[in-house]
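Here the structure is laid out as structure tokens; the discussion comes afterwards.
Only one protein chain is missing from this complex, and each of the others stays in its spot.
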Amino acid sequence: MNGARLEAEVEPRQLLVYFLRDNLNLTGTTVGCDTTSCGACTILVDGKSVKSCTMLAVQADGTEVTTIEGMAKDGELHPLQRAFHDNHALQCGYCTPGMIMAAAGLIQRGGDMSEDDIRLGLEGNLCRCTGYHNIVKAIQQAAGEMKSSATV
Amino acid sequence: MIPAPFDYEVAESAEHAVELLGQHDDAKLLAGGHSLLPLMKLRLASPSVLIDIGRVSDLSYVRDAGDRIAIGALTCYEDAHFDETLKSSCPIVAHAAGEVGDPQVRNRGTIGGSVAHGDPASDIPTIMLALNAEFVVRGPTGERTIAAADFFKGVFEVDLAPQEILTEMRVPKTSSGWSYLKFHHRAQDWATVGVAVVLGDGSNNASVALTSMGERPLRAQGVEEALAAGEDPASAARRAAEGTNPVSDPMGSSEYRRQIAPVLTRRALEEALSR
Partner (left out) sequence: MAQVVERPERYVGGGVPRKEDPELITGQAKYIDDINVQGMLWMAFVRSPFAHARINGVDAARANDMPGVVAVYSGADLADDWAGGLPCAWPIAGRSFPEPTTEDPRMPNHWPVAKDKACFAGDPVAVVVADSRAHAKDAAELVDVDYEPLDAVVDPERALDEGAPQIHEDLDSNEAYVWSMNNGDVDKVFSEAALVVKERYRHPRLIPNAMEPRGVLVVPAPAQEEYVLYSATQVPHILRTTLAMSLGIPESKLRVIAPDVGGGFGSKLNVYSEEAVGLALARKLNAPVKWIEERSENYLATIHGRGVIQDMEVAATEEGKILGVRVKLLADMGAYLQLVTPGIPILGAFLYHGVYDVQAYSFTCQSVFTNLTPTDAYRGAGRPEATYAIERIVDALARRVGRDPVEIRRMNFIAPFDQPREVASGLQFDSGNYGASLDKALDMVGYDLLRKDQAERRQRGDAKQLGIGLSTYIEMCGLAPSQVLAALKYGAGGWDAATIRCLPTGKVTVVTGTSPHGQGHVTSWSQIAADALGVPIEDVEVLHGDTAISPLGMDTYGSRSLSVGGIALHFAAEKIRDKVKKIAAHELEVSEEDLEWTDGKFQVRGAPDKAKTVADAAFSAWTAHSLPEGMEPGLEATFVFDPPNFTFPSGAHICAVEVDTETGLVDIVKYVAVDDCGNQINPVIVAGQVHGGIAQGIAEALYEEAVFDENGTLTTSHMGYYRVPSAAELPSFDIDSTVTPSSTNPMGVKGIGEAGTIAAPPAVVNAVIDALQPLGVNHIDMPVTPERVFSTIAEAKGGRQ
């Protein structure tokens, strides 16, 4: 769990997102719908983006889970966090953790990150404030930075 | 947003899952959970037991099996989408796997789960039908194989006995043209209509299958017959709605689906022929 080992007993029906929020007080992961549509609850499980509302907590047993709270390292914002701030890619902020985690999944997956690729890659994340314009810009910026720092 | 209570069992293997299914009435298998959990969250499904087969790691694979490719039932969409074997030897599966849901859904949802769920609005069953895929099913008395054409029975209805579990899909290697056109309003929507085309050696023995055009994935028999009879794709495609009985739902009315199926079929045939 965000780099630390965690053991817990959960009720079978508890969704992963509620385990994070209610049991671990990791409230950065938000809930925006009940139909696996909005992506607000997106986190990384073993490096892949998943909607934590559509996974039972018990299914996460033995996996590596990363939430928005685990993105900044040693007081340094993750490039995606910085890029969202730099590009005014958030307004109310409710979808933002999910957007950042979905973007992290896309970048981790590799492949092209053109505007179209990013837009299609965000098909499962809804934002009602920004019109996505600046979100797409922010992800392009961060993807570029992460690519160039990875090649150094 | 909170499922009704249930008991949870972990299956260690396919055999174990079959055994557990025998021990519980009203049990459901949980693979990626992306068909089942959404229903449970809205309490449209409330099974008393979930048998988690998601940990059976040896059911997630894509293997070259000579003239066929074997896909483990627990292979998730995203793995199939990026799989090199599929991309080179049966690209329509890799392509269609990338058309399902969104990246997060594709990271969890499984090819086998989609097939076993039997939703006529799903993309993968249509692809399987177009490819004349074969499914491997394990039950208390052992394994059997069944053709895709015989497997899909109706809405959420497939040829799986209560104690059976789907373990593998076998698809042919394809070397000729193909296309899967998914028509939807939003990227994350279900298909209003989907058209899969897999050409044989030339356009006159193409197989054409349709998503969301009836109670199960359908072969567009009229189109296939017309092509076999030597009609050109544009005129053959006009028969795409023959024998279909699509529902009216928020993705489109029955009438509209029947109206655009021929257009999409023509375009899919053209795309397949150009590949």
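Chains: A and B, in written order; residue numbering restarts at 1 for each.
We take it that a residue touches a chain if its C-beta (ideal position, glycine included) is under 8 Å from a C-beta of that chain, and two chains touch if they have at least 3 such contacts.
The shown structure was predicted, so the numbers you read here are calculated from the model rather than taken from an experiment.
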{"item": "Among A:Gly47, A:Gly93 or A:Gly144, residue touching the chain not depicted", "value": "A:Gly93"}
{"item": "Interface with the undisplayed chain - residues on chain A", "value": "13, 18, 21-22, 26-38, 40, 67-69, 71-72, 77, 81, 84-86, 88, 90-97, 100, 115, 118-120, 122-136"}
{"item": "Positions on chain B contacted by the hidden chain, ascending", "value": "1-2, 4-5, 42-43, 183, 185-190, 192, 250, 252-253, 256, 259-260, 263-264"}
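Convention: only the chains that are shown with their structure count from here on.
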{"item": "Euclidean distance of C-alpha centroids - chain A vs chain B, Å", "value": "28"}
{"item": "Chain B partner contacts - residues on chain A that touch it in the complex", "value": "11-13, 15, 18, 31, 34-37, 39, 42, 45, 48-51, 53-56, 58-59, 102, 105-106, 109, 120-121, 123-125"}
{"item": "Touching residues on chain B, where the partner in the complex is chain A", "value": "1-8, 30, 33-34, 37-38, 41-42, 50, 52, 54, 78, 82, 101-105, 107-108, 186-188"}
